[in-house]
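What you see is the complex with one protein chain gone and the rest in place.
After this line comes subunit A, so read on.
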Amino acid sequence: MDVLALARWQFAITTVYHFILVPLTIGLAPLVAGMQTAWVVTKNERWLRLTKFFGKLLLINFALGVATGIVQEFQFGMTWSEYSRFVGDVFGAPLAMEALAAFFIESTFLGLWIFGWDRLSKKVHLACAWLFALATNLSALFILSANSWMQHPVGTTYNPETGRAEMESIGAVLGNNTLWAAFPHTVTASFLLSGTFMCGIATWWMVRLVRSKKPELVALARDTYRPAVVLGAVVMLISGVGVIISGDAQGKIMYEQQPGKMSAAEALCDSTEGAAFSILTIGPLNPTCDQLTRVIEVPGLASFLGTGHFSGPDSLLPGVNDVQQDMADKFGATNEAGETISYTPPLGISYWSFRLMIGLAVFSAALAVWSLWATRKGRLSDSKWLSKLAVIAIPMPFLACSFGWIFTEIGRQPWVVAPNPSGIDEVRLLTERGVSTAVPAGVVLTSMIVFTVVYAVLGVIWYRLLHRYAIEGVPQVYDESPEARDADGDDADRPLSFAY
């Protein structure tokens, strides 16, 4: 393989891996902070138990997210140095801001939260949890503003002298409408994922304890796990609605900004009015247009999703053939080597990742509805099937989020910086031009193999730890805050409440 292919694989592996971990942090951190708030306000120990329980799972997850995030930032310079030269003036700013404005807060206040239970007053300690939770979401905002700029460059001009994109307005970069569609979609999806995670684990526990028929365990299920089931399910429902609304808005924006991405997602070859939404289209793994057979479809739906119209001239969706022609006219049909440039993203991956992103949400919906029904009016459930659904539902939004990113990034190809159709000239970059030219293929191959193996091993440990801590259940808890200690409490004699 050449450097380009290897660099793309290495980046894809790192990104997808990183984004298995990140959404759980984004969504679970505010939920944990919320539960801790409930404890501080109501003084009901169930919330402290749940805070500690989900807090541990959050920390196991966060550590690996940090580890992969470092690699992510350095990749731009290491394997995509020509990209970095071209965009650094614009793209570097949000990354630096993320570190200064968000990541410092995250890492510092997480340390204070983990080790500070017995050092800080209840309120200050709670504030640390919230600062951590808000900063994770702020991180997402900055990173997505960088990514959204690649999807839809704004606030920028091309400087022919330096041959690079240069920032004109930070306000435009941070106000990019692509960002303000992507950010709510990412955050609501993260909450959907975290709600599913929480509801799934708590539901499994509730059923398990109720089935034991021991009164004290049933009481534990009612007192502690049932509130977590309800909280998780409500979060799922609300964020699920948010995912749909923001996803719809994003789809419509995408049709204007990256028509090739959306027509690839629909496997739509020719521009069509009243285009049908394909539920099943078959063909080879990476098909060309004439190899596709549409099997099941819903008339007019694709057009409605993309344009808001089921039929008529306003419902026209561009097909990949027309996008190809259009881009070839604008940006050239061939590269320097005389090869035809394909402006069509890989059809098979775009089509299926888009459908899997949407389709896997069914599991969360089913779990949310069933769990709420099963716990209505103070009820508990001993349904084995509910318990099974709870366990199956947990990994599904993780997969959905990954497929969402695969779709976003694959659908952008062949561009690393997609051209802005509303007319910013020359600020665009083909992926093949962004790759480092000074790095030998063998070196990239080595690092890719090592990173992949390390990720795989750490992924197994991550999963086993989450699994073990989840089936250990809520811990016994003590109030460790300074207020709860004896008035004469002598600091020097008491062991720490937490240590690695």
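Heads up, the rule we're going with is that contacts are C-beta pairs under 8 Å (C-beta built on N, C-alpha and C of every residue); 3 or more make two chains touch, one makes a residue touch a chain; residues count from 1.
Basically, contacts and distances are computed from a predicted model.
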| item | value |
| --- | --- |
| Hidden subunit of the complex - UniProt protein name among "Electron transfer flavoprotein subunit beta/FixA family protein", "Cytochrome d ubiquinol oxidase subunit II", "Putative glutamate ABC transporter permease protein" or "Extracellular solute-binding protein" | "Cytochrome d ubiquinol oxidase subunit II" |
| Of A:Thr51, A:Thr79, A:Thr136 or A:Ser263, the residue in touch with the unshown chain | A:Thr79 |
| Selected residue (touches chain absent from view) among A:Leu126, A:Ala181, A:Leu220 or A:Ile349 | A:Leu220 |
| Of A:Leu6, A:Leu50 or A:Leu112, the residue in touch with the unshown chain | A:Leu112 |
| Hidden partner chain, touching residue among A:Leu4, A:Val40 or A:Leu120 | A:Leu120 |
| Residues belonging to subunit A that touch the chain removed from view | 49, 59-60, 62-64, 66-68, 70-71, 73-74, 76-79, 81-82, 84-85, 87-93, 95-101, 103-105, 107-112, 114-116, 119-120, 164, 166-168, 170, 207-209, 211-212, 214, 216-217, 219-220, 223-224, 384, 387, 436-439, 443-444, 446-447, 450-451, 454, 458, 461, 465, 468-469, 471-474, 476, 491-492, 495-500 |
